[in-house]
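Certain chains of the assembly are absent from this excerpt, and the rest are unmoved.
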Amino acid sequence: MAEHVYKKIEIVGSSPNGFEEAVQNALGRAKKTIRNMRWFEVSETRGYIDDGKIAHWQVTLKIGFTLDD
Amino acid sequence: MAEHVYKKIEIVGSSPNGFEEAVQNALGRAKKTIRNMRWFEVSETRGYIDDGKIAHWQVTLKIGFTLDD
């Protein structure tokens, strides 16, 4: 465990419904191509506005995953 | 589109019910006087505590809007 090596990538997820769903959408897309995701860190939270309301949230994450040997 | 100019202002929204509602309250108040709001960026999330519980959330946003010509 103590010698694992991880890679961190930066992904932006969106959702019309909220902050947490934007994170989940980012992870849902990332898991199609990345195995062994371990943690995420939120680095930026923003959103787009249409007619004075939130059209969609947009959350930037760093995702850490184990590199296979 | 490529020559739009935007202004960004900083607004703090509050809500006893949660993070997202604090953002929505900020936008709801801002739209009374600002037309053409395009995006927001969350810059600070905090809250006030009463008797050990969250009394209200307080979220600081930057809001970007198009300046009319």
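Observations on the model:
Chains here go by letter, A and B, matching the order in which they are written, and residues are numbered from 1 within each.
Rule of thumb we're sticking to: a residue touches a chain if its C-beta (ideal position, glycine included) is under 8 Å from a C-beta of that chain, and two chains touch if they have at least 3 such contacts.
Please read all numbers here as calculations on a predicted model, not as lab measurements.
The complete homomeric complex described by this structure file contains 12 copies, of which 2 appear in the displayed model.
Heads up, the rule we're going with is that only the chains that are shown with their structure count from here on.
Averaging C-alpha coordinates per chain places the centre of chain A 22 Å away from that of chain B. Those residues of chain A that touch chain B in the shared complex are 18-19, 44-49, 52-54.
Interface of chain B with chain A (complex): residues 19-20, 23-24, 27-28, 30-31, 37-42, 63.
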